[in-house]
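Working notes for the structure below.
Part of the complex only, each chain left as placed.
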Amino acid sequence: MRDILEAVAEGTVTPEVAEATLRGYVTNEAGRFDATRCQRSGVPEAILADGKTLSEITTLIDASIETTDRAILTRVGAETATDIREHLAETYPAAAIDVDERAGTVVVHTQQFEPPSLDASVAVVTAGTSDAVPAGEAGTIAAEMGASVERIHDVGVASLDRLLDQLPRCRDQDILIVAAGREGALPTVLAGLVDVPIIGLPVSTGYGHAGDGEAALSGMLQSCTALSVVNIDAGFTAGAQAGLIARQLDAARQS
Amino acid sequence: MRDILEAVAEGTVTPEVAEATLRGYVTNEAGRFDATRCQRSGVPEAILADGKTLSEITTLIDASIETTDRAILTRVGAETATDIREHLAETYPAAAIDVDERAGTVVVHTQQFEPPSLDASVAVVTAGTSDAVPAGEAGTIAAEMGASVERIHDVGVASLDRLLDQLPRCRDQDILIVAAGREGALPTVLAGLVDVPIIGLPVSTGYGHAGDGEAALSGMLQSCTALSVVNIDAGFTAGAQAGLIARQLDAARQS
Amino acid sequence: MRDILEAVAEGTVTPEVAEATLRGYVTNEAGRFDATRCQRSGVPEAILADGKTLSEITTLIDASIETTDRAILTRVGAETATDIREHLAETYPAAAIDVDERAGTVVVHTQQFEPPSLDASVAVVTAGTSDAVPAGEAGTIAAEMGASVERIHDVGVASLDRLLDQLPRCRDQDILIVAAGREGALPTVLAGLVDVPIIGLPVSTGYGHAGDGEAALSGMLQSCTALSVVNIDAGFTAGAQAGLIARQLDAARQS
Amino acid sequence: MRDILEAVAEGTVTPEVAEATLRGYVTNEAGRFDATRCQRSGVPEAILADGKTLSEITTLIDASIETTDRAILTRVGAETATDIREHLAETYPAAAIDVDERAGTVVVHTQQFEPPSLDASVAVVTAGTSDAVPAGEAGTIAAEMGASVERIHDVGVASLDRLLDQLPRCRDQDILIVAAGREGALPTVLAGLVDVPIIGLPVSTGYGHAGDGEAALSGMLQSCTALSVVNIDAGFTAGAQAGLIARQLDAARQS
């Protein structure tokens, strides 16, 4: 601890990094950034942009980059994405920035950042464009944890041919995340056809009775196959769970 | 009306038949039997055995046979079925009796009964044995309305090969009733593969969250295909709706 | 397949049409248009305008017209309808355009389009103006599938005289779609009076306990008559189911 | 108060009556009997038999008869009714006993009891035998409050002719209690045809989604007519509310 404090005194370590090292997270007026979450639980901390002001977001981005050389943002609207990009261009001109507008995610890596790389594959399977946000989130988180991530789109239960076309690609993966809204039948149908573990991701589409993803969630929970499930629209959770499994697979392959 | 009363006076018509003719239904201590339901709405009256005493059931059977030369019973337990069969053997020794133990239905036709016969086909498709009761009810009602009824079993979304095997038979029907419990995905998957109208029949299997058929019901209501749906376990309703459509088809074919 | 590719090479077939022919649907930045849905399942693909930008809508209209010579839009707001009309006037000056403002539907037929025509009638029965959107959707879809569609308005359970006045018109139809909000009793009352198959369409009117169509939906599911039901406000589904039955009737009449 | 205590001392008043006079209710090992409820709120206290032992029931009957010269029991099963009748025959041989097996009610009047008599009429309208228990309870309570009670059975929305037949009788009443299970449409249909105030009484029939009276309750709450409603199966409450209105009408007619 003394080393760190001396480094702070010498100015070679910022107080933020020192706090993160000693206490595990940074607290500022925009909230708390859990800088050691990744070491502790294997899952990187992300910044949920929705519902925060731009100033709160950039403060948290700074805390994230200061302490982990990376920032991951989810549920970023189109306008906010532009503002964030501007802030990043000014403040971290050398950083690599990846904006996925459809998925609402932004990822920043400084030059110092050493991205993890796992010998394990995750595919995110979706039926259509309405699944883009949670599916995109899931893919981003799994990729940031080091998995090699593939996206398999346009696979709906109502057009079985297309689904059968994609079976070989699905069977080649280590883990599948399958997103579906409305009646949520896609993960069940796929789970009858492949022996890869599947994480069901219900999406808040649908209207009327049990709309907003409730029918999809209950359908996946009632599935007669070996699915596990995350909450409605919980792309982050699905991606993180897939990432944790990918880490185990990578360790197994390294051993 | 005078004719009928004179016939009663002469003893050629029972008071029960007279009441049914004049008022449309028979009331006795076991409840009310709606003898003219079939003429009025095209759907025959059935006797729900579940929750009634044997004496109430036989009283209603008698009212039904007196006025319509037929009796249809649903939700009949195994023991009750035996008792009913005995009663029928004694009281209507010449009648044709059809007991479907798995479906819990009993159908009685006197020799005078002229069964309707429609030039229209209905198939009842099920995934497994747990769908037997509502599916059986549906088939019985559609058949009693005159449709030619086929039963297609063991078609589950988790074993797609078998489902594809049955597609030609499904495509040959005029109407499909598709029963499914738990996540209820079968009607959706089938509706993407055939252009026959499908009535979804959710079944009260499943446990835990949204068990007892609620997940199946909400999945069918949320389906991205052109399904219509009946209540959970409402085999009678599904069969009757299919029967009404079959009547229209038959009339069209006769014309 | 080679024919098609050669036709593309020669420029007589657009890549979009080629993709639709070979893969069954067109994918562009606005989403996916399932161009062969109609051949496969008998139900035409429609474009849900609500929640899409004008540019996404017009892109999908173009895909639809390119591949099927027709476009069907639902849940179109008044302003968007005007914008769409302008786009159509410019791009497809010779096409026939039918805008139903109250129902929120827009239908476009190019000159090449050969509208299907079925020898089968569907009536959409409503209680009042609050049922206009889902009822209008239902009528439009059934009509686009070729049924001859009648609209019977102002038939509420609280003014029985008017309902009895309309009975003869109801009895003349092949199929009835009956829309109702709040307590949703209309389909039940009608089903006791006619022997035509009825599809209940619950509407999201009502407030307080079980408002937004839930009371209507559960009332229709609990009905003691032979109704089948679709989800709350699911006009498209009701119309498509009626259309599929109409196709069967038409085939029966042709045979 | 002294008078009462002296009367107890002299043995002309029992301790139970004294307690009821002074405190308003009797407490014994079987629970509490609110002897002055009728004076205070106009509604007589009744003994809910369901869930109590025979000994608890007879103890409460005794408390009721001691203090009010009357006992009203609801939800009495067939066997318990026989046991109660025996107890009454022994203990109160001169009392008038009225057992309604279908409604599950038992009413006892001693010779001293002066039944209230109101110049006001209440009809309890039902669709069928499954409404018997709550409808019977409602009729019993209204009658015990002094209203002249009529029972109008077999009036269902699915057989409109019969309903129209009964309209004149319905229009002659001061107040209607309308019981209905499943979709609960009867009160709404009647309220569109008469201008008598109607209390809707949902009944716990039905199964599947929103079964056990929930669909009936929500349908009545959503009704587009001027209904008020009581809880599912709350026959006592419906009868008591009708009784209170009957008391107001009687007072108006006396004035």
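All chains are identified by letter, namely A, B, C and D, in their written order; residue positions are counted from 1 within each chain.
We take it that contacts are C-beta pairs under 8 Å (C-beta built on N, C-alpha and C of every residue); 3 or more make two chains touch, one makes a residue touch a chain.
Since this is a predicted model, take the numbers as computed values, not measurements.
Identical protein chains form the entire complex, numbering 8 copies in the structure file, with 4 of these shown.
Note that in this section only the chains that are shown with their structure count from here on.
Among the remaining chains, those touching subunit A as well as subunit C are B. With steps allowed only between chains in touch, the distance from subunit C over to subunit D comes to 1.
When subunit A is fitted to subunit D on its Cα atoms, the angle of the rotation, on a 0 to 180 scale and to the nearest 5, is 180 degrees. Using the mean of the Cα atoms as each chain's centre, the chain most removed from subunit C is D. Work out the mean CA point of subunit B and of subunit C, and you get 30 Å between them. Subunit A and subunit B have CA centres that are 51 Å apart. Residues of subunit B found to touch two or more other chains are 40-41, 191-193, 214, 217, 221-223, 225, 231, 234. Shown here, the protein chains touch in an arrangement that is not a line, ring, star or fully connected set. By the contact rule set out at the top, the touching chain pairs are A-B, A-C, B-C, B-D, C-D. Within the complex formed with subunit B, the subunit C residues making contact are 40-43, 120, 174-175, 191-197, 199, 217, 221-223, 225-231, 234, 237-238, 240-241, 243-245, 247-249, 252-253, 255. Here subunit D touches subunit C in the complex through residues 156-160, 182-185, 188-189, 191-193, 206, 208-211, 214-216, 218-225, going by the rule given at the top. By the touch criterion stated above, subunit A contacts subunit C in their complex at residues 128-129, 153-154, 158-159, 161-162, 207-209.
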